[in-house]
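Take a look at the structure below.
In this view, the complex is presented without one of its protein chains, the others remaining in place.
For chain A:
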Amino acid sequence: MPGETIRADKRTSSQIRPISSVLSSLNRADGSASFSFGNSSVLCSVYGPQEVKIKDELLDRATIDVNITPQIGIGSTTEKNMERIVREAFSDVIISSLHPRTSISITVQITQDDGSIISTIINAVSLALIDAGIPLHSTLLSVTCAILNGEIILDPTNEEMKDASSIHVFAFSNTSNDIVSSESTGVFTEEEYFKCSDICKLAVSSVLKFVHTAIERKLQKEQKN
């Protein structure tokens, strides 16, 4: 688009960073996936449905348990907040009523954080759940955008997030047009918010294409073996 600003890493404002992911890299876990947006990368593992502790047992559905560890040190309230976002987003996507009185444990290790980490985590969790064969209503994928100097930029890095006036994380399911999860911080107008949601929706469709290719490739590999 003419007149679009070029960012520090030579991207335009509507470009996301190169995506990469590896499925089934862990041996013990039922499902695992690593996902990265450029330099932001996470590794996620899923165990389940498995035995649940009596105190966490739910009689009509599976207990979803999320654990996020940062790159450096032990988790703090930032990580607890991200765990809440992920747990609430996936509690509707996972068909937990199929596995009552069990637990589905999602563990995330942030290997490198360079912005848009919540989106990276949500995408990695989606892929890991698919890898583990957990029944899902749909594929939940996410993209972050930030408003920097009045302009909406997609998939911001840490540098860009520092100076942004607001940051919006959106997660969409591929079966409906609705927003499954939305977390926004900063100062913004209603108009800006809806513009961001439209831009993110478009970007998520390219992430979805990538996810399809990744899963197809994995299935082909499994069929060969």
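By our rule, contacts are C-beta pairs under 8 Å (C-beta built on N, C-alpha and C of every residue); 3 or more make two chains touch, one makes a residue touch a chain; residues count from 1.
By definition in this document, contacts and distances are computed from a predicted model.
Asks: Hey, which one's the missing chain according to UniProt: "Rhotekin a", "IBH1-like N-terminal domain-containing protein", "Exosome complex component RRP45" or "Origin recognition complex subunit 4"?
Replies: Hidden chain, UniProt protein name: "Exosome complex component RRP45".
Asks: Determine which one of A:12, A:97, A:112 or A:185 touches the chain that has been left out.
Replies: A:112
Asks: Would you indicate which residue among A:14, A:67 or A:182 is in contact with the undisplayed chain?
Replies: Among A:14, A:67 or A:182, only A:67 touches the chain that is not shown.
Asks: Using the touch rule from the top, list residues of chain A that touch the missing partner.
Replies: Residues touching the hidden chain, for chain A, are 26-29, 32, 39, 43-45, 47, 50-51, 53, 67, 69, 71-74, 105, 107, 109, 111-112.
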